[in-house]
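Structure below; questions to follow.
Only one protein chain is missing from this complex, and each of the others stays in its spot.
Naming follows writing order (A and B), and every chain is counted from residue 1.
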Amino acid sequence: MSLGPYASFIVTSYALVAAIVLMLIVWIAIDYRNQKERLRELEASGVVRRSGRQATEI
Amino acid sequence: MTLIDLANPTKFLSLTARVLPWLAGATTILLLIGLYQAATAPDDYQQGATVKIMFIHVPNAWLSMFVWGVMSIAALGTLVWRHPLADVAAKAAAPIGAAFTFLALVTGSLWGRPMWGTYWEWDARLTSVLILFLMYLGLMALWRAVDDPSRAARAAAVLTLVGALNLPIIKFSVDWWNTLHQPAAVLRMGGTSLDKAFLIPLLVMALGFSLLFVTLHIAAMRNEILRRRVRSLQMMQASQQAA
Partner (left out) sequence: MTALAALIRRDIKIALRVGGGALIGVLFFLTVTVLMPFAIGPDLPLLTRLGPAILWLGALLASLLTLDRLFTADHEDGSLDLIVMGRTPLELACAAKALAHWLAAGVPLIVATPALGLLLNLDVTATSAVALTLLVGTPALTFTGMIGAALAVTLHRGGLLLAVLVLPLSIPVLIFGVAASQAAISGPLPFGTPFSILCALSLVSLVVGPFAAAASLRHGLD
C-alpha cells in the first residue's frame, strides 16, 4: 500500500485518532476503577445505602 | 423492560453491565473492517492517497455535531421531563464529544496541509468546527464551575440548548463570511459527489465511530452514576459522624 508523497500526514492522522480514542478508553476504565475503590472504602467504613444494597453493586 | 425502567439508575447500571461487552465487540469489528477498507481504497484522482484521511475526518466531524444533538435531547430531558438519567447522560457526553471535535480539527488540518499548503486556512467548515470546539470547552467549564450536580445540570442544559439553537446560525454566518473573503472556490474538502469506492469505507467508519461513541458514552454514564453514589454516601457518612 503506497501512501504517496504525503504518507506522514496520513499516518499521523490515523495515529492521533488511535491515540486519543485509546486515551478516552483508558480514562474511562481508570475512572471506573477509582469509583469502585472509593465505594469499597466507604462500605468498609460502615456507611449503609438507603436501599440496604451493597455499595459496590452494579 | 420498558423505557421507564431506564429511568432507574440501578436498573440502568445492570443493563450496562450486560450490554457493554457486546457494544465493545461490535465497535471493534466494525472499526477493523472500516480500517481494512480504508487501507485498500483506491487513490483519488486529485488528492492521491491523502483521501484516506477523509475516512477518519468525516466521521469525527459528523460525531462532533451528533454528540451536541444527544446532549440537547438530554438537556430537554433535564429541563422538561426531569428525567433522572438525563443529567448523567449530558455530563458524560461532553468530554467525549469534545475529543471527537478536537480530532475533527486536527485531522482536518492535516488533510488540508497537502491540499492548501498551510495547516489552517479559515475554511468555512473547519472554522465552524473550531467554534463548536470552543463551545464544548465552555460547556465543560460550566459543568465544573457549579458545585451542586443538579444545579450544574440545569445550567448546562440551558447552555446546551442555546448552543444547539446557535449552531445553524453560526454555520450560516461563517459560510457567508468565508465566501465574502475568499471568492475563488478553493479545493473543497470532500470534493463533489463521492464515488462508491470511497462511500462504502466512509459509511462503515462512520457507523463504527458512532458505535464507539455509544459504547464510551454508556461506560462514562456508568462512572458518573457511581460517582454520584460516592458523593451521597460521603454526605451520609459526614452527617453520621456529625451526629
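We adopt the following convention: a contact is a pair of C-beta atoms (placed from the backbone, for glycine too) under 8 Å apart; a residue touches a chain by one contact, two chains touch by 3 or more.
In this text, all values refer to a predicted model and were calculated from it rather than measured experimentally.
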item: Chains shown that the absent chain touches, full complex; value: B
item: Omitted-chain contact residue, chosen from B:Ile131, B:Ile200 or B:Val214; value: B:Ile131
item: Chain not shown: contacting residue from B:Leu6, B:Leu20, B:Val146 or B:Leu194; value: B:Val146
item: Sole contact to the chain not displayed, among B:His83, B:Arg154 or B:Arg228; value: B:Arg154
item: Missing-chain contacts mapped onto subunit B; value: 79, 131, 134-135, 137-138, 141-142, 145-146, 151, 154-155, 157-159, 161-163, 165-166, 169-170, 172-174, 176-177, 180
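Just so it is clear, only the chains that are shown with their structure count from here on.
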item: Inter-centroid spacing, subunit B versus subunit A (mean Cα positions, whole Å); value: 16
item: Subunit A residues within the subunit B interface of the complex; value: 1-7, 9-10, 12-14, 16-17, 20-21, 23-25, 28, 31-32, 35-36, 38-39, 42, 45, 47, 49, 51, 53, 55, 58
item: Interface residues, subunit B side, partner subunit A - complex; value: 10, 13-14, 16-17, 39-40, 43, 48-50, 52-53, 56-57, 60, 95-96, 99, 102-103, 106-107, 110-111, 113-114, 212, 216, 219-220, 222-223, 226-227, 229-230, 233-234, 236-237, 240
